[in-house]
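I am attaching a structure below and will ask some questions about it afterwards.
All protein chains but one are shown in place.
Our next item is chain A:
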Amino acid sequence: MIPAAFEYYRPTSMEGVLALLQEHGDEARVLAGGHSLIPMMKLRMADVPHLIDLQGIAGLSGITIDGGTIRIGTMTTQHDIIGDAALTAAAPIMAEAALQIADPQVRYMGTVGGNVANGDPGNDMPGLMQCLDAHFHLIGPEGERTVAARDFYDSAYMTAREDDEVLTAITFAVPVGGHAYEKQKRKIGDYATAAAAVQISKEGGKVAAASIAMTNLSDTPVWSEAAGAALVGTDCGADAIKAAVAAMLADIDPTEDNRGPVAFKRHVAGIVLGRAIARAWSRA
């Protein structure tokens, strides 16, 4: 649990960050809250000769809601998410999910940007962002670009972000309808055995739109388009939920670990999603 030696940088401008990234290439990583990267370094599973702390850069945290769009700065902590009344009013699923991440100490440090950018399939925010159809704002030597959360994740720890790019913010439209973030975990601080993010809108007693994403059931978050589609036009009754669960199960690919065998995970994924849909529908 002793990391290898590394150089520590704390630049005060994004230009400074980008210059360091260009200079050191894949030997450099940016540090946000550090709750994924630092343990990996301590376990010597991540070798980061050049560590660039983003804490010194102004303007990377904060939550704004403007014209139906929510913007969350990359250095915004999970604690900030939970405490932001306007965000909770506009997108209550954010606080509901953040409250299920680790413990208060971790949430004081852990950031939304770090959570989504690290590409750890166990992290909760990537699936949530896919559910909300968020967009990730990246800045690099070529300038700025955005990537849809649903296109961002290639495999575990492999994302669309280039080594010399930094994720600066997340934006998504103010969600409509009911929401639920349902997570089963073994204990506080654990990754999900299975988690489901669900957002459902209702028109005339029927499902108008539904978005469903699952966490830690594949090597990337899984946005199950088919599961959402299975609900649209239905009354969200038992049969519809069953169809959505079946569709979701076709999209996930969990592996056995200490949380349990595949059959258990698939069963729990179905239960968790069913409960999330029911709760979201009750709020729609």
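In the analysis below, a residue touches a chain if its C-beta (ideal position, glycine included) is under 8 Å from a C-beta of that chain, and two chains touch if they have at least 3 such contacts; residues count from 1.
The rule is simple: contacts and distances are computed from a predicted model.
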Problem - Undisplayed chain, where the name is taken from the UniProt record, one of "Transcriptional regulator", "Peptide/nickel transport system ATP-binding protein", "ABC transporter permease" or "Carbon monoxide dehydrogenase large chain" - result: "Carbon monoxide dehydrogenase large chain"
Completion exercise
Of A:D190, A:D219 or A:D251, the residue that touches the missing chain is A:D190
Completion exercise
Per the whole complex, from A:R44, A:K206 or A:K242 the residue touching the absent chain is A:R44
Handout entry: Touch list for chain A against the chain that is not drawn
Key = 1-2, 4-5, 43-44, 103, 184, 186-191, 193, 258-261, 263-264, 267-268, 271-272
